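One protein chain omitted, others in place.
Moving on to subunit A:
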Amino acid sequence: MTKALSLAVLFAIWEVAALVAQSRLLPTPGTIIGTIGLEIRSGEMPFQFACTLGRVGVAFTVAFVLGTIIGTAMGRVPVVDRFFDPWVVILLNLPALVVIIFAYLWIGLDETAAIVAVVLNKLPNVIVTTREGARAMDAHLAEMAQVFRFSALKRLRHLLLPQLAPYLAIAARSGLSTVWKIVLVVELLGRPNGVGFVLGTSFSLFDVTKILAYALMFVALMLGVEILGVQPFERRAARWRPRRV
């Protein structure tokens, strides 16, 4: 309730400010909603969002799967941890922009380079978070599984993943928001389509209405994924926890 009110107030202030300013640089919410409608009907917006969503989906999945495997290995095997730790630290501290530029320079201005750039930016976060989870695993339960001869698959499903789940949820949550943002930069710098590309061209044309239309839809979409995707997963993973009364 409070949240809805807060949003309504924000839009009201915006409306008033836009009416007072009467500037091309600050369109009213109504103008923007109109533009969104036009863009959707023309098929332009759905296409650009599909391009971006596709990149987000692929990059997120690759980074997540790779990061989970590497992070678990590092958390469980000290030698692996010592070997890869410097790499992870370097990747963590490399500015996203540098990674993107070198991906385009070395691989070329293509889709692979775009995905690699996003994955490399996201990977170290997933690794560090998963490693934390793998280190915190319960040795008593591992012994129980050993004594009762759990198969590798049973161990994965009933021992490893449930213990990693809270960490994976953290990685997914923070991961999704970083990937979204980095994909836009990647598109801005070297792709002929996608939301980032549209924002770039609109910027050079000073088309503030279009920029705001795409930005608003983008935020709405991120919130949708958060509410419909991430939160239900977290609730499911936390089912067994003692309920607070």
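Methods note: a contact is a pair of C-beta atoms (placed from the backbone, for glycine too) under 8 Å apart; a residue touches a chain by one contact, two chains touch by 3 or more; residues count from 1.
The rule is simple: contacts and distances are computed from a predicted model.
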item: Name per UniProt, for the chain absent here [options: "Tryptophan synthase alpha chain", "NAD(P)/FAD-dependent oxidoreductase", "Lactate utilization protein C" or "ATP-binding cassette domain-containing protein"]; value: "ATP-binding cassette domain-containing protein"
item: Options A:90, A:141, A:205 or A:220, residue touching the unrepresented chain; value: A:141
item: Residue among A:82, A:154 or A:235 that touches the chain left out of view; value: A:154
item: Contact footprint on subunit A, counting only the chain that is left out; value: 140-141, 143-144, 146-150, 154, 158-159, 162, 239-242
